[in-house]
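In this view, the complex is presented without one of its protein chains, the others remaining in place.
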Amino acid sequence: MSITPLDADRPPEGPRRRRRPGAGRTGRRRRSIDRLGSTDGGREQAVVEDITIDPYDSYYGRPVVKAPPWRAPIAVYLFLGGLAGGSGILATGARLTGRPVLRRTARLTALGALGVGTVALIEDLGRPERFLNMMRTLKISSPMSVGTWILGSFGAVSGVVGAIEVDRMTGERIPLGPLRPLVHGAETPAALAQAALGPLLASYTGALLGDTAVPTWAAGRKHLSALFVSSATLATGGAAMLTAPVSETRPARLLAVAGVAGDVASLHAMKASMHPLEAEPLETGRPGTMLRWAERLAVAGAVGTVLGGRHRAVAAVSGAALLAASALTRFGVLEAGLESVKDPRRVIEPQKARLAARRDAGITDDSITTVG
Amino acid sequence: MANADCIVIEGSNMAEAHPVGFQWVMEAKKRGARVIHVDPRFTRTSANADKHIPLRSGTDVVLLGGVIRYVLENELWFDEYLKLFTNASTLVSEEYGDPEDLEGLFSGYDEETATYDNSTWAYAGDPERLAQGLPERDETLRDPRTVFQILKRHYARYTPEMVRDTCGISEADFEYLARSITENSGRDRTTCFAYALGWTQHVGGAQMIRTAGVLQLLLGNVGRPGSGIMALRGHATIQGSTDIPTLYHILPGYLPMPKAGEDDFGEYVRQIGKKEQKGFWANADVYAVNLLKAWWGDAATAENDFAFDYLPRLTGAHGTYQTVMRMLEDGVDGYFLFGQNPAVGSANGRMQRLAMSHLKWMVVRDFYMIESATWWKDGPEIETGELRAEDIATEMFYLPAANHTEKAGSFTQTQRMVQWRDKAVEPPGDAQSDLQFAFDLGNRVREKLKNSTDPRDRPILDLTWDYPVDEHGEPDAESVLAEINGRHLTGEKAGQPLSGFAEMKADGSTIGGCWIYSGVYADGVNQARRRTPGQQQDETAAEWGWAWPANRRILYNRASADGEGKPWSERKKLVWWDEEMGRWTGDDVPDFPVTKRPDDPGDPSKGGAGALSGTDAFIMQADGRGWLFAPSGLVDGPLPTHYEAPESTVPNPLYAVQNNPTRVTFQDRNNMQSPGAHSAKGETYPYVFTTYRITEHHTAGGMSRFLPYLSELQPEMYVEVSPQLAGEVGLEPYGWATVISARSAIEAKVLVTERMTPLTIGDRTVHQIGMPFHFGRGSAAIVEGDGANDLIGMMLDANTQIQNSKNNDCAIIPGRRPRGPKLLTLVDEYRRRAGLIPEDEAQVDGALGAPGPGPGHELSPHTMRGPEEATAVPTGEPSMKEMRNR
Amino acid sequence: MSLLAGPAGPAAASGWGGDQQRVGFFTDTSICIGCKACEVACKEWNRNPVDGDLEILGSSYDNTGALGANTWRHVAFVEQGRERIEAAQESGRKLVGLGMPTVGPRPPRGQTPDGDLSGTDRTPPNTQEFRWLMSSDVCKHCTNAGCLDVCPTGAIFRSEFGSVVVQSDVCNGCGTCVAACPFGVIERRDDGTVSAKVERDEDVPHAGTANKCTLCYDRLVVGEQPACSATCPTQSIRFGEHDELVDSAEDRVRALHEQGMTEARLYGANPKDGVGGTGSVFLLLDEPEVYGLPPDPQVPTKELPQMYARVGIAAAGMLAATALAFLGGRR
Partner (left out) sequence: MARPLFLDWPVLRQLRGADPTGRGTAVMSPTTRSISPRTADADGLAHSVCPYCAVGCAQRVFHQDGRVTQIEGDPDSPVSRGRLCPKGAASEQLVNSPLRQTSVLYRRPHGTDWEELELDTALDMIADRFIEARRAHWQDTDEHGRPLRRAMGIASLGGATIDNEENYLLKKFFTAAGAIQMENQARI
């Protein structure tokens, strides 16, 4: 717009949400935050600007609920936790059915995934040095608490079987000293415990995300555990196909194919059960893209497994595709949840709909809004 | 206020400026009172009122004049009260001429000096009787020369149609307002008005208050519970700083500073109050003697008129804006700022800062690096290139000040209550109280001058200046309060504090620094420090703090009883005559001679309190009555009459005289004025803007923009515009706009809101723009922005010498303002369009052209026009001149 | 063992016994003047950092935006024209029509205060053309609090006053509580707050931990009231015993309805709602979402048993699938 000949001397209006120059120049610098979950107290939460909303159906388009401050490491943890849990069972199965290489790689996969996953989990804490406070209490009402205890227990037994495996590989060079017989003697109970805890580790994260007020996660709470378990299963199969010889991985290939079937089915069932506004983040934008690619990779991996699973190279490529699919699923679901809080309609509309539905059904005494 | 049945808040944004005071409004509302907010903007006050009535800024006299006419036409006045307590029946001099007859001017106007000679506004009657406060009266109110009949004629044209076409208020809304007020007035009911700077900061502001005063007197709403006109003041002790003033025109206790030629002490005090007049100003001599004696002690004797000649003399107005002009002429060397930020807070910020650059030295005492301390390095004129730090010779001293927790002392709040603060901690670093600074400066100057034989130094050396100090050199504030209270010098009570000003003597045997505060240290007890919890007291809460005068909480409360001394009604009783006890009694300290019977005719021969009759409730006035018509005290007319604001583009609907003829103007290139309705080019600045404060900030921001918690709540300068105006000009919501007045241009974020209403005035639409004035440009504050006061000219109300901040005209365009010297080019471009500077004037590069007038400028620089300030403003509101029974 | 609070109230289920008095807020937005004193008093007492970018947010006079880690009281500003006002009145009337529950019949109002003007014309001037809503939001201190339930460290606890309090010396900032709050109240505090223009001599307090209103727990323990309610100029925020506040809130709604203000309604006063009722009760003049409040919040814990069942089924399925794979793979 040209108002006066002086316009050339007038500064541009500038982007609306520019931070003050110099803010944070002193003080500690804001950690660089990736796109995920940037809702820490610094008030950078996005106000949806591209969605046109009647300003009065929400408060200036601001979110009603908040996304947790969970960034990429949490998706990594969800993926690796599932992989670790699945690999734990697989390792135990391999031991029981005499597949030594599969046993070894699965145990090491479980231990490695668990280790990296735990680091990722800790990294994402606001106060990582207080990680151990997770063990302060055991709260049945908190999936995170329950899950931490599962994680801890699984970690302990995985540590034992992992140590045994490494000890064997190195020719008993781990300085276990007089404890060696004791450790090796614990292999069977530890392996059974690993198999028992592994599925819980892969599964509890469904409740972790479902037990929230984040619209897309909360709407998916009936299906998330199934989805995550399926995803963990296909990842477990994939990892095994990648790391173990084809001679020992037939169960893993079957598992992978079953996982893919479960994964695709549960994701579609989950979306179908949701209010369209709650499902939308799973289908659009970055998370939508990731989930579409997750599905493509999973199906491709399954096809590869079925058609070429007995060829080492094809198995390896298929396994990698499955791992990527599983990782993308976790990133996609996590990000879809974080995305879903940004538009307040995703909270308000489904809630209004269910309130109306209850009223239509004659239930009128449970509204938070009342008149004296 | 909580007792009112109807509260009209006009010219005040009470909920925002005084949130804690507003609790009483909400309380009244809960009890069923109707709350009406009349204001150009829909504010947080409107949001909590029963109704908001938007009006065109600066037309309050028409609106309230309209209500006065409504009362008179429909015979709704409180007849008994009116006849008993007001001057309605008083006859006015035959020479008086009303603007209705003189085409917009009162009689006595002198074109040349732009002032009135008010002798034609006097009461009619025998001079001797007049001096005793006994003018001619016609109790039937029928004589055409009675105040009542004059009032009727004066407001005859203030019809609802006139209100509609002038204020932009529909007839229905006017009817609602008028009915609400009149139905809630009378024996059983009272209406209360609240105003603030929305009235005072107008040319004609004093008259706006007067209009409400006239209305309230007509309806009997003065001196009664839930009545009156409440002035809402914006600063902790702004009341105190006029009672004990740091103002040029008065001494403590509203004694006027003597003017040149007033060399006779007897004449000086007679000017204030004559011995034979009614009421308590008859003892002006006593108060003056006690003040002089308090200051100059042994050097003040009866023989030398108590050192009356030590007082400097005035020769006209010496207000802050006149002083700025003097600074620009290099007539002032040194400037002290005590917790004040004129670079942001005073009208025409540009001239304020340019004036500072002419000083030799400047002392800034504050908590933070306010803009008035740093203007020489980061002020707006540095940015435009008009000033360069290297060129500025002003020597700056920044002295850190102690804050309210770091010193003991008293504040006087808006209802005249003095409250003491205890000291909590020592001030940090170099910080000192102003008390210590003043005492120390005095000590140093006295020490340096101690061998002086120059007679001009005698007043300094003869001062009583011996206050006890603590180990940090801080004077004992209570000892100063004790001096203000006063004490006996001789006699059996020698050394004892006065119990009240009734004990003051004119013979030099007592001293007292401020007579109205006498009693605050009665019995040697700091009465302002009383803190009996409110829960343990009645509503009057007389044992919390101390209210002047004499701890009285409601003034003129004699008017709460009828001619026989009985309460007007049970609901509205406050003070009444107790026949058995033979005295006035009630829920408050009676504001009347306590044993004077209601049927006492008064003894004119006595003068003072003795001359008051039993119904002379308005004990501050020389005739004991509430003034509907003010024969003296105002410089621009005895009755409020409507003039358009100086820059208004709306022609005055009433008179050919467009603007208040007595307004004070300063002519300077930096103080230009839109021609308004005087020329078609006035439309260069087509929109009215009004400035205001918001809850989250405090005046010039010196106590708010440096505080993180307040800064985040309102972080940026903004302007409020209606959706219609935004559409007309193309303003984006929350984008930037540049506002241009004849003085300067500023930028601000735009709040487009339906809270701003375009008003229909005749056949035109008037758009009003609102903007807070808290922001300023510097570099130290947490939040800053362009200052609204840069847009405002120095244009003063003649009565109060207060600037017109509420009604100026501007242009507004989208986008940010130009940077650097081009800002001045923009301002000049609009001035050229408005015909304020010649079309062919060479473009002046800001860096070269300022300060001062540019080439080819016709106006002579730095001329001032207009009368001096009125000595006292009889507003009908509880205010200044005040006496007690002795 | 139910995870939801029983009729004895939330404190009873948390080890405090049954004779604790639950306290809370009643925020009457019909008398809020939008002064934001509550925001400041809260920050001052709790020494919370400043929020925001120090820019106008674009939401009327609200420049702090929402409740969060640093802003524990937040004043909303909503400007509405006639159409919205009428819609609000209509939606309020509908609530009456629905026969919403009342917590027992109210006795007639107590004696009117002195100076009551029963004779005054109380009819409000028709429907206004415009209104400006202001409302101070705060943590709801839910009877069944999602944040408290999901906290894995025990950093969040139920106090003897029935309030929900974060212990910043325990919290490790896992962020689970943030997701579990149906009202978007609790938030993790980052260090990226706006600093004053001078070097901070201290770090942001409690950085990296979850933060929200504590109902001024430290003041309650010595019998003081919270900072916000203590400062509120018009008593729009009242603090007190929860049941008494709900009673007076219901009286107030009734009074407003009598005056024709059918837009008035309560929020959080129903113990049967999705969070078991809230400790902070509000009187609103429009639908909750207009103020940024959810219309039908549910504590996630309510469905946690079903979710655990799903976890178990899924885990069992995984185990079974693996077993089958090995059985099918024995070749």
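Letters are used for the chains, namely A, B and C, taken in the order the chains are written, and counting of residues starts over at 1 for each.
Just so we're on the same page, contacts are C-beta pairs under 8 Å (C-beta built on N, C-alpha and C of every residue); 3 or more make two chains touch, one makes a residue touch a chain.
Fair warning: this is a prediction, and the values are worked out from it, not measured in the lab.
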> Which shown chains does the chain we cannot see touch?
Replying inline: A, B, C
> Among B:79, B:128, B:171 or B:395, which residue is in contact with the omitted chain in the full complex?
Replying inline: B:395
>> Going by the contact rule already stated, which one of B:270, B:421, B:681 or B:833 would touch the omitted chain in the full complex?
In response: B:421
>> In the whole complex, not just what's shown, which of B:501, B:515, B:576 or B:706 touches the removed chain?
In response: B:706
>> Can you say which of B:245, B:758 or B:814 touches the chain missing from this structure?
In response: B:245
> Of the residues listed, B:75, B:430 or B:839, which one is in contact with the missing chain?
Replying inline: B:430
>> Please output the residues of chain A touching the missing chain, sorted low to high.
In response: 135-141
> In the full complex, which residues of chain C touch the absent chain?
Replying inline: 1, 3, 11, 13-17, 35-37, 39-41, 44-45, 148-149, 154-159, 165, 167, 169-170, 196-198, 200-201, 217-219, 221-222, 224, 227, 230-233
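Criterion: only the chains that are shown with their structure count from here on.
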>> What's the distance between the Cα centroids of chain A and chain C, rounded to whole Å?
In response: 30
>> Two or more other chains touching the same residue: where does that happen in chain A?
In response: 16
>> I need the residues of chain C touching at least two other chains; which ones are they?
In response: 51-55, 58, 194, 197
> What does chain C use to touch chain B in their complex?
Replying inline: 31, 33-37, 39-40, 43-44, 50-56, 58, 60-61, 63-64, 79, 81, 113, 115-118, 120, 122, 124-125, 130-134, 194, 196-197, 233-235
> Any idea which chain A residues touch chain C in the complex?
Replying inline: 16-20, 22-31, 37, 39-45, 56-60, 62-70, 85-86, 89-90, 93, 96-97, 124-128, 130-131, 133-134, 136-137, 139-145, 147-148, 195-196, 198-200, 202-204, 206-214, 217-218, 221-226, 228-229, 232-233, 250-255, 258-259, 262, 337, 341, 344, 347-348, 351-352, 354-355, 359, 364-372
>> So in the complex, the part of chain B that touches chain C is made up of which residues?
In response: 3, 5, 15-16, 19-20, 22-23, 26, 30-34, 42, 44-48, 50-51, 176, 571, 694-696, 708-716, 718, 733-734, 749, 751, 753-755, 780, 782-783
